[in-house]
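What follows is a set of notes on a single structure, which appears directly below.
Of the protein chains in this complex, all but one are displayed in their positions.
Lettered A and B in written order, each chain numbered from 1.
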Amino acid sequence: MDYSTQIAESLTKIKTSKPIVHHITNYVTMNDCANITLAIGASPIMAFDKNEVEEVVSFSSSLVLNIGTINQSIIEPMIIAGKKANSLNIPVILDPVGVGATKFRYSCVEQLINSIQFSIIKGNMSEIKSISGIKTSSKGIDSDTNNDGAEDILINLALKLKCIVCATGKVDLITDGNLIYACNNGHYNLSRITGTGCMTASLIGAFAAVSKDSLVSTLGGISSMGIAGQVSYRSLALNEGIGSFKVKLFDNIFNLTEEIIKKEVKIYEL
Amino acid sequence: MDYSTQIAESLTKIKTSKPIVHHITNYVTMNDCANITLAIGASPIMAFDKNEVEEVVSFSSSLVLNIGTINQSIIEPMIIAGKKANSLNIPVILDPVGVGATKFRYSCVEQLINSIQFSIIKGNMSEIKSISGIKTSSKGIDSDTNNDGAEDILINLALKLKCIVCATGKVDLITDGNLIYACNNGHYNLSRITGTGCMTASLIGAFAAVSKDSLVSTLGGISSMGIAGQVSYRSLALNEGIGSFKVKLFDNIFNLTEEIIKKEVKIYEL
Partner (left out) sequence: MDYSTQIAESLTKIKTSKPIVHHITNYVTMNDCANITLAIGASPIMAFDKNEVEEVVSFSSSLVLNIGTINQSIIEPMIIAGKKANSLNIPVILDPVGVGATKFRYSCVEQLINSIQFSIIKGNMSEIKSISGIKTSSKGIDSDTNNDGAEDILINLALKLKCIVCATGKVDLITDGNLIYACNNGHYNLSRITGTGCMTASLIGAFAAVSKDSLVSTLGGISSMGIAGQVSYRSLALNEGIGSFKVKLFDNIFNLTEEIIKKEVKIYEL
């Protein structure tokens, strides 16, 4: 069975079973992450007090950790939630937003990686390089376009951390430590609104909540956002911009079908 | 005077007097709550530091407490604000988001209910059942569709807590402890974006800010959101989804008039 079929079938599973995706995420895009999770058919819960995260994990089907507005007080709840998820075999997804931007973020991600077994780590190329311990010319939280040696970095990181690693960019690269997959969906406009990266992690969380194959879940989340970006851009009128683009993004994730996925998905093995 | 007339007149009072609605609410839907409060014609203020909540309550006309992303540090300001509101006879509305989901949320709501005299408690059926001390099959923060015995639960809770109790669902039920009212406005799509429940509490807050009759305020907030949901759905194009639906929701609360309310409202006594 090819990947587009597996992704398409997972989409239907999401819509049928409405799994709960627990997020401990940033304040900037929390609302967007909740709405994109609903749009694809899953059910979001945002809970981060250390007194309740274990219970919330227990009735959730996946856990998304995002460090976009990380602060001292949120690390402990993240670790508690992550460990609980590990103990229950619930997949945990890490979005290491801006990890290369400051020493503090780097040390937070170190703590998370040393405490939690992640199923999937998804960042832009700068962030993935940073986690690999490689110096990057990170400029804020934006993407690095220099992909030299990217494939080796991804494979080594996936093997080291025993998880799927995904680096988003003009072409998204995904590896399980064995093969490398490229996803060629997406549109430049996705980088011109805040939160598309965070929302992609939420979509991966929705797929991971219904599939045991983390590679398929990652490809599903990545390609869904990419497809919605392309379709949204196509229908944009001349006088419209990123305000309308963002509205259409939610519409097109909401209206995503097996047929659209099979028709639009552009995933290939490198 | 029937309820639709009282609601319609309250709407005009909101637009004329632009009352301040103080919110201590969750991070996920804070922006939406502020905008829906503005859309109906009132003025939102979001303030939660314990050093200022009493002053903010003093110049506000109602107070909305929402536990959607409750955490240890926000309980104390909520209680300080609620007590101040009680002392000034300012109506306090509770939205117990996900109260049945974790022991922590349950204990937070217990503290709030034991410290503050609420005028109105509005939740979905799972949440209302949970507050009533009844075991529910709560799945995350979503609504319970099992309404068996719902009417008795509502009436008993209203009598026990001496406040209006409202349980949202396919049909919304509202009681003052004496009679039960059903509101049959609304659309399924309202459950497919995040924050419509929270925004409904904000709308109730706006009505409560201009009316001494908490039953009318509850019916006003509930039916306004329901009507906006219906009207928004009707004008949705085939290629639109929850992104566009959410935009239209704000448009239709903004454009709500006495005439639309009188024409669309579906409230009846059970």
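In this section, contacts are C-beta pairs under 8 Å (C-beta built on N, C-alpha and C of every residue); 3 or more make two chains touch, one makes a residue touch a chain.
Computed from a predicted model, the values in this text were never measured in an experiment.
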item: Candidates B:L94, B:L249 or B:V265 - the one touching the absent chain; value: B:L249
item: Listed residues B:L38, B:L65, B:M78 or B:L94, member touching the removed chain; value: B:L38
item: Sole residue of A:T29, A:S43 or A:T175 that reaches the chain not shown, by the stated touch rule; value: A:T29
item: Those residues of chain A which, in the complete complex, touch the missing chain; value: 26-29, 31-32, 68-72, 98, 101-105, 139-142, 192-195, 239-244, 246-247
item: Hidden partner chain, residues of chain B it touches; value: 20, 27, 30-31, 34-35, 38-39, 43-49, 51-52, 55-56, 59-60, 235, 246-255
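Just so we're on the same page, only the chains that are shown with their structure count from here on.
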item: Centre distance in Å when chain A and chain B are each reduced to the mean of their C-alpha atoms; value: 33
